Every structure is written in structure tokens, then in C-alpha cells.
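What follows is a set of notes on a single structure, which appears directly below.
Excluded from the complex is one protein chain; the other protein chains are retained at their positions.
By letter and in written order, the chains are A, B and C; residue numbering begins at 1 in each of them.
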Amino acid sequence: MHIKSEKNRTVELTDVVSECRDVSSLIFRDEETRGAKPGQYLMVWLPGVDEVPMSVSAIDMDGLSRITVRGVGEMTFKLNSLSTGDRVGLRGPFGNGYTVQGDKPLFVAGGSGAASLMPLVEEMHRQGTTPTFVLGARSADMLLFADRLEETLGENLIVSTDDGSRGYSGYASGYAAMLMEEDAFDMVYTCGPELMMAKVYQSARGHGLPIQASLERYVKCAVGLCGNCAIGPYRVCKDGPVFDADMLSEVRSEFGVSQMDASGRLIRVEH
Amino acid sequence: MHIKSEKNRTVELTDVVSECRDVSSLIFRDEETRGAKPGQYLMVWLPGVDEVPMSVSAIDMDGLSRITVRGVGEMTFKLNSLSTGDRVGLRGPFGNGYTVQGDKPLFVAGGSGAASLMPLVEEMHRQGTTPTFVLGARSADMLLFADRLEETLGENLIVSTDDGSRGYSGYASGYAAMLMEEDAFDMVYTCGPELMMAKVYQSARGHGLPIQASLERYVKCAVGLCGNCAIGPYRVCKDGPVFDADMLSEVRSEFGVSQMDASGRLIRVEH
Amino acid sequence: MSKISLAVEVAGLRLRSPLMNAAGVLGMSPPILKRVYDSGAGAVVTKSIGPAPRTGHPNPTLVRVSCGALNAMGLPNPGAEYFVDEIKALKEMGVPVVASFFGGSVEEFAEVASTLSKAGADALELNASCPNVQEELGMLASDAGNVEKVTATVREETRLPLFVKLSPNVTDIKEIAMAAERGGADAITAVNTLKGMAIDINFKRPILTNTTGGLSGPAVKPVALRCVWEVAEAVDIPVIGCGGVTTWEDAIEYLLAGASALEIGTAVMTHGFEVYGQVNEGIRRYLEMNGFSGIKEVVGLAHQIGEEQDSRADRCSIRV
Partner (left out) sequence: MSKISLAVEVAGLRLRSPLMNAAGVLGMSPPILKRVYDSGAGAVVTKSIGPAPRTGHPNPTLVRVSCGALNAMGLPNPGAEYFVDEIKALKEMGVPVVASFFGGSVEEFAEVASTLSKAGADALELNASCPNVQEELGMLASDAGNVEKVTATVREETRLPLFVKLSPNVTDIKEIAMAAERGGADAITAVNTLKGMAIDINFKRPILTNTTGGLSGPAVKPVALRCVWEVAEAVDIPVIGCGGVTTWEDAIEYLLAGASALEIGTAVMTHGFEVYGQVNEGIRRYLEMNGFSGIKEVVGLAHQIGEEQDSRADRCSIRV
């Protein structure tokens, strides 16, 4: 009954590295996180501030793990202003994580989505698969993990920016749609802004491709009890965050459309 | 933290067999008891009557286990009047149990002591050792497990009765003292009336022999918390019931002398 | 052999199974509650709904502890008006709905009860006991007079079966249960969480933003079971057991203690939605093996023998 990874603990940051504009990685040693699956997340606590979900963006790199945080509000700005030696509280890893599937997978990431997909890329690469990866951002300085991905994937990495400041000009979802047209993928993974993922899902469906998308909802308990992270009959915190095509189809009236706020009211998905 | 064997459960008696005057064995199927060590005991509950300690007298005989009860008071009389299909409550097995030791062990049993020693005899026999066993009782009809022991031990079983109605006439402890004089044992096991065990302990000490004796004290919690079963610094329920020579020496001012009653007052050991 | 029915009737509400989810557990949205129902529950209980939207306390709102969880969600809810549609949606899906609710004053309790009744709920559960929120009524559940008053006022607003859910954090739960009965409650739900806390030894501060929170799960089962036992002896209305029910054996203990139905919350954390089906199945097997023809025959059975037991318990004086 007593699941060690679900217990609160604190870790000291061994390093904080800036990844791109507004995004930093916090690096720490934590036994429980070493056992994470790609796609799982931690609940990260700063006393007096907040506790929020953050994907594990590197699992057991020489015993160290990471989260990678995009500053969007009070908590994430404070996380990004931490430095080596500071402490954060952790619970987890939680969630289902991705399932490794397909010989020729296509990845589509936007925003901080690469944080969650990166460990999966690394695991597949270790297993001998080199995915095709479309990495999108608004502009060149906001591309997350472009270097780390390029190192692993070489020319299988395709970069796109909304403003054309690097790589292809336009949305990652658009480029991904084009690729699905041209090439015979057997699996699609996506993580990023929900409106992007909704488009990727449409394209994958159009080509009859299986898909796994990592969703975000307002997470409180992270253990599947409070129901605040619900989308349709699923709890993002526990049944997700990774949804497959069947689950996405079941929640299609909400996916890319509406989400619950902290009070349980439905609000629009804005991006 | 959650030890299955310590949880309350009930079993249905598959059989009740009379062993000798005043003594019956209750036979039942219980997963936890199958894993018992010789010398361990169960807490046996009859609702509205009492819950008392009873040694496991047969471990996993074709999946079945036994306790063997001498009627001495309300609870034991009621236990012995149960029949097939009746239920008793169980907790345990508890206690340390015997340690298998010695190539040429001497066993000394009196009263219902054979109940606790029998599974040890069977285990040692399986391992290729045939102990010498002195089985004492007041009279022939009170000899416990004489047949079962004879089957296993053949002429290594020596029977003694206080009234001479079978085997040697006199106390088992006296006969055991004589044997220790004559023969070179390397281990002594004893279970039975405490005054008998105290004598066996004296003899063993005299011959510099290691000993294991199974003690009885008033057991309430059986998990080492309440302190009611204390003898010296030890808890019979948890540190015991089996005491080795060092422990016996440490508690010599109480062993065979005094014991705590249910209120924590010391009273005399009467037999 | 036809399967034994698990149907029960609680305060006029007929349910196919005695199991419900505990209020606040998975009770935010219709599709999730539908899933609870599809997993085997006889009815679903909503999150406690108040008069106005609340976000609840900021995170952290949940901490795992030994054999349980501490939570201080702070009664997040979208407000009664908003929730009307959610209840209607559930009713359209054919799910029996118990609407849990609270207020900060007697009037608010009445107002919310009225709104939720009109929305079509099948029963109401008055949450008199949330340890995480104290408004005008203070710790309502510890004041028998207030419990009676609130219950009576709500009683006038609705003809639905009215459950009153009590807190275990009181000196004498029997007294409060009797007050609710006097106020017109149709059933008592026993119990809400035990007030507890957890401290982070590195940050050297309470983990929950609210400092204290409610303990739930197997850790509280012996206490909640005792509450059900005591309440069942104190009142004539049915008791709905809640607190740490995880296995079918737990469920049987509650039925024997006098519960007519059960709410299961924290077990979903460890056993998933499957817990409802598993407990149903276990209860069914138990009924069969013990020759009972329905749940009703089991309810309160342990009290009969309990009295004989009591007399033995008095033998504390010297008898050796």
C-alpha cells in the first residue's frame, strides 16, 4: 500500500542550466525519479508558492534527473530563478508515461513539449530507432533542446519556427501534416500546446496512424482522487498524461476545446 | 509494516482427534501456519471465551496444521469440546521458534510439551538426525504423541511415567539427567512443566551442554508490546518462547520460581 | 444458481449496490462520475457544492502518509448554479446522484440544497464536517445544536432523502448523530476525515498549504468503523459507512457494524476504479457462502453478540 515514490521528499539542486528563452532545467539526484518512465511527471513543490506538475526531462543521466521549466507564471518564474544548492520538494513520478511503439515514429513537439518527449527519444534511440522529430517554437531562441535533439537525431530533426527565424517557417503541426503525407510513419508522438496537438491528432487520424499525446490539465492531488484533472472519463494525472488515439477520440468534445479550472468550471483551451 | 500472519482470521476445523487423556488436536488449513517454524505458537480465539497461546504441533501435514490442547481450564476445555466444522480464530504464528542445532540432541518433554517439540523432531528427522527423546507424563494414559514419536524415533524414544504405568518409573528430568551422565549429547531441547525444565537446565549446565527450553508466561498481545509475558528482560511472546542457555542464565532468578499474573504481580511457579 | 442481488434501500433510495464514491473523490464532472457508476457503484456522490465557485486551497493539497492520504482541497467547486447542468447531465446518463453540499451559514445551506434539489438530484448529503473550512458556522459538525438547526432548515427546502455527513473529530459522535436525526435527517453518513497534518523536515514547515488536512484511507478505518457502530446504536435512521473501505472484508465489517451502504474514496488511489467491482464481488461471495439472501440481513448483525461481549469486558478486576 505504501508507495515510496508517492511520498513527499526534498532534493537539492546540483545544477540549474538555462535551455532557451524562458526555459531552464533543474538538475537533481533522486532515487525514485531514476526509475521513471518517459512521459511521467513529478509534482514539484516550492513552500509558500505552489506545487505543480513537471515532466521528467532526463531520467538517470549518470544518476541525475531533470525537470525543464518554462516560465509562465509565479511558480515557474520562481523555479527558474533557483540556483545550485537550493531545494525543491518532490512527489512522484506519476502518470502512465509513453509506450514505446513503432519502427518509424514521428514526433511533434511545441512549447515545452520536448521536455516530456526527450527521454522517450533517448530510450528509442538506445533501442536502435531514430525517430523523425519536428520541433516547433515561436522563434529560434525559444526552441527547446534543439542541440540535444540534433546530437541524437542528426538530420532526423526538423526545426520550425512561427516567425521563420530558424528552420522552416510555420507551425510544427503543419509541417508534421506534410510529413505524414510524404512518408510512411507507423506511430505519432506529440506534446505541446493543446491546439497544436489537436491538429496533429487530426492529421494522424486522417492517415490512420496510431498516436500518443501528452495532455495537460489542472493537477492537484496527482494520485487520481480529486478529479480536478478530468477530461471526459479520464484523469490526466493518473490515466494520463499520455492519451492514445482511442482515449483522444473518447474525449474529442473537450480535447483542444475546454478544460476544468481549479474550481471545476469548464473554461476554453486557449493554446 | 503489514504482516499478514499477525492479522486475525478464522479457520474451520477439518478434524478434531483425541491424543490422550485430556488432550486433543485441532486440525485445520491455514496458509500462514504452513510457514511456521517448529516452536512457534498461535493465538487461538474462541469468541466470548478467551484467546490463548497454543504451539503449532504439526506444520503442513499435507497442507494441514494442528494445535494440541491440554484441558486445564475454561478455554482449553471448550477448545477440546469442538468438533469438525467448528471455527476458531487465529493470529500468528508468533515467537522465535527452535534453532536446529546438534548432531546428537536430547529431547525432554513433559505435560503438553511434546506439542511444541514434535515438529522439531520431524524436521530434524527429515534432515537425517534421530534425536533421543525422553517423554514423561504422570501416567500412561497421559503420554502425548507416544505413538507418533515412536514411529519416527523407534527405540530412541524413552517413555517415563511418574506412576510407572508405562516405561521407566519416575520423572523425565531424572531420566534425562541419567542419560546426560551416560551419553555424549551435544544439544538439549526441553518443553514441559517449568519445574521439570528447570531441572533439565541444571543437568545440562552441569554437563556444559547447550540447551533450548520453551517457556510459558501469561501472553496477551503476542506482539511484544504489552510486557505481560516478561521474564527478566525478555518477552516470552516475542524474544521467546524458546530460550537458550544464556537467556536462561540471565533469567535464573525467575525461571522455575516466579511469573507475572495478568495484573503484573509476581506469583510462584507451581509446576 | 441466480446471482444474489446486492440491492439496498437507503432512506427510500433504491440502489443496485450499496457502494458509492465518497464525496469529493472523483466528483467534479459527469463523465468521471459515470465511470464510477459503470465500475459498479449503486449511486455517485458529487463533490461538496457550495453557494459560489471556489478554487479551493492552493497546492499542495494532498500528502501521502502511512496507509492513507491527507488532503486539504479546501472544497473547490464551481458553485451550485453552475452545477445544476452537471446533475442534469448525470441524470440523463441514468446515474443515481447524491449531491453533497455545504454552506457558510444556515441560509446558504438551505439555498444550495434547494438549488440542487431542483436540479434533479436523487438525494442530498449535507457535509457538516469538512475540517478544512471554517466559515460563520465554525466547525459545524461539533455543535449538536447547530447541526440540528441546519438539518431542520434544509429539511424544509427539500423532500429528497437527506443524508447528514458527520465528522469523527468530536468527543461524542452519538450526540451529533441524534441531533441530525432530530433535525429530520433520513440517514447519517459516518464519517468524514480525521484532522491531521504532515511536516516537511527539510523545509521545516507543514506541507499542506492549509497546515492541517483530513486523513483518509485504511489508517482511519478502525476509527470510522467505531463511529458507524456508535451511530448505529444511537439513531434509528440508516447509517452510510465511510472511511478507509478498501477490501470486501472492510465492507462486511461496516455492514456488520450497522452500515446500510458504503462510500469508498481513498481506495481508488491504490486500487483504481476497479475497487467498486471488487468489493461488490466480495460482498456477493460472502452473502452466498454465509447463506444470506441479501445485504439487509447482514446490517448491524455484530451488535447482537456485542452485548454478551460487553459483560465479559467488565472483568478487569483480579481474577487469578
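Throughout what follows, a contact is a pair of C-beta atoms (placed from the backbone, for glycine too) under 8 Å apart; a residue touches a chain by one contact, two chains touch by 3 or more.
As the structure is a computational prediction, the values presented were derived from the model and not from experiment.
Novice: Hey, which of C:114, C:153 or C:212 is the one touching the hidden chain?
Specialist: Going through C:114, C:153 or C:212 one by one, C:212 is the residue touching the chain not shown.
Novice: Check the options A:22, A:150 or A:261 and report the residue that touches the missing chain.
Specialist: Within the whole complex, the residue contacting the unshown chain is A:261.
Novice: Kindly state which of the options B:191, B:222 or B:242 is in contact with the chain not pictured.
Specialist: Once the missing chain is taken into account, the touching residue is B:222.
Novice: For subunit C, which residues touch the unseen chain?
Specialist: Within subunit C, the residues that touch the unshown chain are 52-58, 65-68, 70, 72, 74-76, 133, 139, 142, 169-172, 194-199, 201, 203-206, 209-212, 215, 218-223, 225-226, 229, 244, 249, 252-253, 256-257, 286, 301-302, 305-306, 309-310, 312-313, 315-320.
Novice: Which parts of subunit B are in contact with the chain that was left out?
Specialist: These residues of subunit B touch the chain that is not shown: 1-3, 6-8, 10, 43, 45, 47, 50-52, 87, 89, 91, 220-228, 230, 232-235, 260-265.
Assume only the chains that are shown with their structure count from here on.
Novice: When you average C-alpha coordinates per chain, which one falls nearest the overall C-alpha average? Tell me, please.
Specialist: The most central chain, going by mean C-alpha position, is C.
Novice: Round to the nearest whole Å and give the separation of the Cα centres of subunit B and subunit C.
Specialist: Spacing between the chain centres: roughly 49 Å.
Novice: Based only on mean CA positions, could you tell me how far subunit A sits from subunit C in angstrom?
Specialist: 37
Novice: Could you tell me which residues belong to subunit B and also touch two or more other chains?
Specialist: 1
Novice: Mind pulling the subunit C residues that touch 2 or more other chains?
Specialist: 66
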